[in-house]
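Subset of chains shown; positions unchanged.
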Amino acid sequence: MPVYTCTTTTATLDEKSKKDLAAEITRIHTEINHVPSTYVNVVFPELPTGNIFTDSAPSSVLLINGWAREGHPADETTQLVLDLARASSRVTGLPVENILVVIQSSPARFAVEGGRVLPEPGQEAAWLARNTASDRSGPRPGRPLPQ
Amino acid sequence: MPVYTCTTTTATLDEKSKKDLAAEITRIHTEINHVPSTYVNVVFPELPTGNIFTDSAPSSVLLINGWAREGHPADETTQLVLDLARASSRVTGLPVENILVVIQSSPARFAVEGGRVLPEPGQEAAWLARNTASDRSGPRPGRPLPQ
């Protein structure tokens, strides 16, 4: 359900940092927003040095923008962004000054996954139960690539 | 007016799939949200395999995020995301389990195109009439590239 877009320059994160950051974002989102990890997407657009500016000069910020369904308790979303920022600094080694985390949201009924409208926060159990039943023979959401 | 951002790995969609998906998104958005097709933008950021994670592992999801003006009827926006998800699976051959479609929005008065603030949903006719008159000698919005 959620999508986290982590924008940086190509010089900022190595393969291990991206993998570890994806894992931490997935873990934290799962814990706080009660979404199974199978539904957490993390995307890394990496731009050439010189295509990200801060204060009108080329910079090396890490900009994390997450989309989640509207309606989660506000204090939990604040906790989510705080935890994400701390974990991002820890696993990447970047100073917290260089990390911005933002959550945006829209109503669950404005989003579709697996062909079905997403459930409202708090209604995940019924939605997931139906999904498991109907998809028993199909791929998991976000089918991992064959390695 | 709208912008659809379709994020995938470079290995996921071929040229024909991107072209067909852009055409389907444009057709469906035009029908449901009553915007002329000339104003529908579709963008394909393609990332290297390994830069998109689902459940902490590299994945091949198609993440479609659309921006539209706030104020369209909620049930029509639900229909929009359902139709977009079905069409996306059909034209790309990807299973629906691998496709997430989300609509985000902000007030029309927080957006400018062709130098003018966008009209509220339902007020398009007057806005478009003025646009046609003033732009008669200029390029169309989103001027297609010379082929």
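Every chain is named by a letter (A and B) in the order it is written, and numbering of its residues begins at 1.
The criterion applied here is as follows: a residue touches a chain if its C-beta (ideal position, glycine included) is under 8 Å from a C-beta of that chain, and two chains touch if they have at least 3 such contacts.
The structure presented is a predicted model; accordingly, all values stated were derived computationally and were not measured.
Q: If you can see 2 copies, how many does the complete assembly in this structure contain?
A: 3
Here is the rule we go by: only the chains that are shown with their structure count from here on.
Q: With touch defined as at the start, can you tell me which subunit A residues reach subunit B in the complex?
A: 1, 3, 5, 15, 18-19, 22-23, 26-27, 37-46, 67, 104, 106-107, 109-115, 117, 135, 138-145
Q: Using the touch definition up top, name the residues of subunit B that touch subunit A in the complex.
A: The touching residues are 7, 45, 47, 49-61, 63, 65, 74, 77-78, 81-82, 84-86, 89, 95-105.
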